[in-house]
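Only a single protein chain was left out; the remaining protein chains are all shown in position.
Chain nomenclature is as follows: A and B, assigned in order of appearance, with residue numbering initiated at 1 for each chain independently.
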Amino acid sequence: MPLRTEPVTVNIGPQHPSTHGVFRMRVTFDGEVVLDVEPVFGYLHRGSEKLAEERTYTQVITLTDRLDYVASMTSNQAYVLACEQLGDIQTPERGRYLRVIAAELQRVASHLMATGFLLNDLGAFATPLMYCFREREKVLDLFEMLCGARITMTYLRVGGVFQDAPEEFWPALKRFVAEMPHYIDEYEQLLSENEILLARTRGVGVLGTGEALNCSVTGPVLRSTGFAWDLRKVDPYEVYDRLEFEVPVGEHGDNYDRYKVRILEMRQSVRILEQCLAQVPSGPVRAEVPQLYRPPPGEAYGRVESPKGELGFYLVSDGGIAPYRCKVRSPSFINLTVLRDLLVGWKLADMIVTFGSIDVNMGEVDR
Amino acid sequence: MRPFLLEENALFRGLYCWLGANEGNRGFCTPEGEALARDGLLPLGWEWLAYGAAGLALVLLLVNAFLVLVMLYTYMERRVMARFQARLGPNRVGRFGLLQPVADAIKLLTKEDVAPTGADRWVFNLAPIVMFVPVLLVLAVLPFGRGSFLADLNVGVLYVVAVTTVTTLAVFMAGFASGNRYAMFGAMRAVAQLISYEIPVVLSIVGVLLLARSLSLVEIVEAQRVPFVVVQPLAFFIFLAGSSAELNRTPFDLLEAESEIVAGYHIEYSGMKFGMLFLAEFAAVLTTSGVMATLFLKGWEGPLLPSHLWFLIKVFGLAFLFIWIRATLPRLRIDQVMGFAWKFLLPLSLVNVFVTAAEALAWDWETMTPQQVWAMGGINLLVGMVGVVLFSHLVRRPAPRRAARARAAATAEEGV
Partner (left out) sequence: MYGLGILNGMLVTMKNLVRRPFTVRYPEERLPQHPRFRGQEFVWYVERCTGCASCAKYCPLGIIRIVTHPGGADLPEGDSYAVDVFDIDLGRCMFCGLCVEACPYDALFMGSGFEEAQYERGKLVLTVDRLKEAEKRPSTWFRPQLESRGYSPFRDPPLPWELAGREGWRYHLPQRPGSGSEAGPPDARREEAG
């Protein structure tokens, strides 16, 4: 008698060690092989977009902190850029440099976390994660100097940053910039040549450029497919047009390339920080913007290259003190649209790794 | 067959005589035993009870000493692991956190013991015991020091292999009876993985046996003129990799792969049953290290220090190696794990058996000159390295990446 097998349906999440928050996937397995994936969102939905309509423009900044809570600085940045477009506000130079410094530090921190958790998903017993957190800790210390908080910064303001960096920030940043490349080397020594990591990630979860573009995937996930699309280059905001850096791209669009692109981007971020250190001018950090900011009626779309991809805020103003409408284009959410295509046909273990390598943040997915 | 250690052991004899000495067996009693009690506590004709009680006491002593060691090892694992990860590790309970295992045990004992509704109660409750017992059974034949062993079975190695295999059954019982799909995944992986790795592990021992010409662990220790790891490096490597898989430690910890199937087969366990499963795993690390030390590192033999201490040093050294590996490596995928066993370790272990057999025919281990021993070690190391290089081509699979690139190119064309 032939053995009869049947597919099983398993709920991965919302409570699962490697769903990076409260993501839920209803997965149908044939043995270990994924037959179908149905992502279920919304466990972390807080209605941020609606809440933003009830808040003044400055108060909304606290909401953007909580979208991508491992990269609050870039969330703040996208939002204040949109606000500045609304009211046509010119940010002082020093303020812009401080924003770029904050954003690049944030990129390093976010990529460190992505790398660490990817390795955790791969089953390395928290060691790379702890190493990554050790360096992330240094970034957070820098943030604490800047704005007194480590996760939910609320550092940026419409028209600049809320306060100039303290004196001790600059030597600390210098030290960080000098040290960080060694630590990145250490990660690479630990990980990049590791046969198990190569076996697990190379050729797994391959995303083609066309597929990625069709699904409007952005960020490292898109760049890993070999498509050099980085808003800092193609639509320079702040002072990125004055800074020299490369856009690292992958080749195959597989998990390994996504990992590698993040590592290379960290190196580029350090490079940007180095240049910022040399270039940052003196002067005010904040334009004259009243505490109750009332932009003229109109609409604006501000976008930045967040660590996860293109993060955009679409704001509509009716001339009041609060946005009439605030729409967030969150890269985590949109990058997840390719999830099903990436997972079907691979094994359970690959599924976890691929999901980890996309690097989503549930706060941003569910908003 | 040698006599059991039991009857030579002074403690055993003392106890036995204290309980059951009489006219008939006075000769067996040691002088100390006689001094302790001229006549035993038990009446005539109850010597069997004295024998049993004394034996049980000895076994209890051994098991408890071992459990204390395991607790120490859990502390060591957590502490060393933490240092590998640049953190501090448990440091609160007692001095340097040394009492942490005790605190853990108390915590686990006071936890509610939950069994899921869908569970097969009997099997579910039995599994932790079935998991733990084989680990303790290995102790029966392990020589801990010069002349210290409970029994010197002439089929000792076979016994060890047979007994440790029972763990597979326990893991499957635990996973299957939990009635949880994650646990089921763990159970299925367990069956596939543990049985596959049994084969290369056993074959790697064969090389040792060919040289030692005995299955008795005691005789294997005595046969090691140099530690067998020198002349059997490949076997040592295979044994290390294979037993990592059997102990389900990274890179082969698919059974409980936390990031994938949460905790695999012990996902539904709580309280002390979970503690038992966990303790059994840690204990298995120690016994496996013990077996490895016996087979490859000359067991308890060593200069200067007492033999028991040497044994402990070797066991904990190997345990450190296990911790180090666990701290460094990510996990393999199930098909890679199986491929590694069948395409890499198995052929390698066959090569090793073949080469060793040829060498055992050509040279006589007992009468070899030191130069010949070193030459043999060199040859085997070379064979091992060539084998690793050759067979690693079998496990590498370049195909998917190429296919993936083709697929990516295809979508790029139609997409853009």
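Just so it is clear, a residue touches a chain if its C-beta (ideal position, glycine included) is under 8 Å from a C-beta of that chain, and two chains touch if they have at least 3 such contacts.
Treat the numbers as computed from the prediction; the structure is a model and nothing was measured.
Taking the full assembly into account, the omitted chain touches A, B.
When the whole complex is considered, the residue among A:Gln90, A:Gln189 or A:Gln279 that touches the unshown chain is A:Gln189.
Checked against the full complex, the candidates A:Thr28, A:Gln85, A:Thr152 or A:Thr337 give a single residue touching the omitted chain, namely A:Thr152. The residue from A:Thr19, A:Gln106 or A:Thr127 that touches the chain not shown here is A:Thr127. From the options A:Val8, A:Ile89, A:Leu198 or A:Leu277, the residue with contact to the unseen chain in the full assembly is A:Leu198. In the full complex, the hidden chain is touched by subunit A at residues 55, 58-59, 61-63, 65, 127, 131, 134, 137, 141, 144-149, 152, 154, 162-163, 166, 168, 186, 189-196, 198, 284, 286, 288, 291. Touching residues on subunit B toward the chain that is not drawn are 80, 82-88, 91, 324-325, 327-329, 388-389, 392.
We adopt the following convention: only the chains that are shown with their structure count from here on.
Each chain gets one centre point, the mean of its Cα atoms, and the points for subunit A and subunit B are 44 Å apart. Put simply, subunit A touches subunit B in their complex at residues 8, 10, 16-18, 31-32, 119-127, 130-131, 134, 190, 194, 196-197, 199-200, 202-204, 206-211, 213-214, 225, 252-254, 347-350, 352.
Within the complex, the subunit B residues that touch subunit A are 81, 84-87, 181-182, 184-185, 188, 250-251, 253-254, 257-262, 326-336, 395-397, 400-401, 403-405, 407-416.
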